[in-house]
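Notes follow the structure.
Here the complex is missing a single protein chain, while all its other protein chains stay put.
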Amino acid sequence: MGAELGNYKSCVSARSTDKEILRHAQDGGIVTQLFGFALDEGIIDGAIVAATKEFAHKHPEKAMMDNSNMEFHEPWRPIPVVVTTKADMLAAAGTKYNISPNVSLIKEATRSFGLDKVGIVGTPCQMQAVRKGQLYPIGLRDVGSSIALAVGIFCMENFPYQSIIQLVEDHAAMKMESVRKMEIGKGKFWVYGKRGQVVQLPLKVTHKYEQPGCHVCLDYVANLADVSTGSVGSPDGWSTVFVRSKIGDSVWGKAMAAGCFETQPIEKVKPGLELVTKLANEKITKNKKTLEERATFGVGKALRNPYI
Amino acid sequence: MSKVVEISPTTRHEGHSKLVLKVNDAGIIETGNWCSITPVRGVEKLAVGKTPEQVPKIASRVCGICPIAHTIAATEAMEASIKCEIPKDALMLRHILQLANRLHSIALHDILILPDFYIPGTETKINPFTAEEPVRSVAKRIQRLREIGQTIGQISGGECIHPSNTRVGGMYRNCSEQAKTKMYDLAKEGLVLAHQQAEFMIAVIRNYHKRDFVDVGGMKVALPKNLGFHDQGYLATHAFYGSSSLEECPSWDPNRFKEVRPWDWYMGEMTVDLEEPKYPIGGTTKIGTKVNPQMEACTGIPMYDGQPVEVGPRARLVTYKYFDEKGTQGQNVAREMEYQDCLYEMIDCIDLLNPNGKVVADYIPDGDGSLGWATNEAPRGTDAHIARVKDWKVQYFSMLVPTTWNFATCSKALEGAPWQLAEVIMRGYDPCVSCATHMIVMDEDNKLVAQKLIQ
Partner (left out) sequence: MADKITVGYTHLSGCTGCTVALADNYAGLLTLLDKYVDLKYMPTLADARHIQKVDVSFVEGSCCINDKLAVEELKETREKSAVVVALGGCACYGNITRFSRGGQQNQPAHEAYLPIGDVIKVDVYIPGCAPTPQMIRNVAVMAYLLLKGTKEQKDLATAFLKPLMMAAQKGTTACFCDLMTEVINQGLCMGCGSCAAACPVRAITHEYGKPQGVRDLCIKCGACYNQCPRSWFSFDVVSNYEAINEAIMAALQ
């Protein structure tokens, strides 16, 4: 294949030098650190991130509007928000393994939030949405040139909220409230409890809960982001970082110069790019097959292929 | 012997319209009919049975030049019918949005009328798109003013062409502190440019009207000093915003309003017997063509106290600021004079906006079928919407839009002018024709609205 990792200018293993960020972050705190730095430097004046429902309830003016009952506490359910301070970014750090429609705020960020330079974090498909929106802004007037930093996070698959409830409460036998962190790594779905419990589920179990839309997804490492990052390839607590675009290169360079990150050459760390490539290939191959099967799904009837 | 000449379609304004003119031997207009020929999309009719939330969104789309006025007037007519008071900060956002739209619209009108005028001190007419100076700097300033207006509109209203942030009961979202600062900075920048632009335009307009002769397609046409004068009255409901039936002392009275169909007002069938191939661009309609304004016109004739009235910038300045300059010159000057006011007022409103205030009413009634109305001063005049909402369904909806008011008034103002200048007079009204085809009289009979309102 060869194209599975997308175009990139450089790739390193990195983590934030800010202990506070590392305490809250999922992996090396790349996303939160990079946005925090960009905010300080005026590269962005706010960012769209996935906060918790609790945060959205406390700060409705920062959150995407939906019709859910905000009084009803739903742990681990992400709500897209626009944040303009480091404290709020920290509050939104960490991975929520269910859908956060971050792109839904991309236009509002430039409207009632008054941002000129928007940061956005998202999965590879959300990065595709952002770039399609820049080239084909059908309903996104004056948004494209306001996108100042798009950070992508690697993604094998995502889940509906209900799937996560069932995985955590049924399979892992834990209350959603008592979960400290969730993680997919080393071929397992990990659930860490606040009291120190650790449950691991084989991915075989999680498959049936995946969001179907993910099965036609052909991007694992957010090829279209300015900077993309994920845990795969790097040691625990570290992240693999691809610097992809001119914007990404410039921001990353400045952040490095400012001492935001400590890095190791990706060639030196284990398991390294080899694993990233392997997983990317697996994902793309599997999903290409799904696309092929969709073409002959019915009797003389195909399911739609979105790619042209 | 009078002759009939037709200019169709007219250009450099919004929508489709035409001028049918009966002129004397000297080419002076005896009777002028300016009529819309834009198909009637029937928004008042299609509104019946829809939700009060959707109808303003549709109403917005009758006109992309003053969509803000339509959105706000329609939304506030719904609110007037269901008797819903909106929070103060929601109203501030609507004020800002409305003024932002006016700013962009005045600037757009500058582009549309400039080709009629001369660069002062020369015989060169202005092509706003030429890359040559001094025109290019003016064009850039106009576009920057429009950008400022549209951007402020976008922040307060969600979108600047068809605003998305307005809703029955207030606004979807308030602006952040950051957004407020951004609007403030833009308005400040706009103020400087607006001063310059108004000064430039007024000089150009006055220079034109000082001339004895002007050139129209190579024809030397005598310019009358009373170009565009008429003796009709004026109507304005607020210096910049509007009024509604929820107010204690509303400034518009539906009892004084009446509308008739063009049948009573326009000329019947005639044949074109004067043709001028030199008239820019492409000449006038061919001799022998049958015209029939009575049948072709797509609008009605609205009247206030039994007569057509003028609405728009001059009407506002006459009503609220003792402005007294008449005719096409007065009208164009009045519009330029609204530039600064638009920004001063906007800055006041931005100051008053509390980013932490709530913007949606706590309680939004479903409506009991009462009649409510709201007016909004669109850039080109009073836009009055009337609605009846019952159980969250629209039962009745009517839009009395600015250009419709002006159609009959402008037709009067054409009298006595050389026919070659008819379009110049018409453009003074800054017509916006597609919306004008949506206005309709109260269905059953004219008294319906008034009677129900009094009850």
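By written order: A and B. Residues from 1 in each chain.
Operating definition for what follows: contacts are C-beta pairs under 8 Å (C-beta built on N, C-alpha and C of every residue); 3 or more make two chains touch, one makes a residue touch a chain.
Quantities reported herein were computed from a predicted structural model and do not represent experimental measurements.
Put simply, the missing chain touches A, B once the whole complex is considered. One of A:21, A:93, A:184 or A:214 touches the chain omitted from the figure, and that residue is A:214. Of the listed residues A:16, A:100, A:206 or A:234, the one in contact with the hidden chain in the full complex is A:100.
Contact with the chain that does not appear here is found for just one residue of A:160, A:193 or A:235, A:160. Where chain B meets the omitted chain, the residues involved are 8-9, 11-16, 37-46, 50-51, 53-54, 57-58, 61-65, 67, 108, 111-112, 115, 129, 131, 136, 139-140, 143-144, 146-147, 150, 158-162, 164, 167, 172, 261-262, 280-282, 297-300, 432, 434-435, 437-438, 440-441. Contacts to the hidden chain, counted on chain A, fall at residues 6-7, 64-68, 77, 80, 98-108, 122-123, 125-126, 128-129, 131-144, 158, 160-162, 211-218, 223-224, 245-246, 303-304, 306-308.
One rule holds for everything that comes next: only the chains that are shown with their structure count from here on.
Rounded to whole angstrom units, the spacing between the C-alpha centres of chain A and chain B is 48. Touching chain A in their complex are the following residues of chain B: 151, 154-156, 158-159, 165, 172-176, 178-183, 356.
Taken in their complex, chain A has these residues touching chain B: 45-46, 61, 65, 84, 108, 110-116, 141-142.
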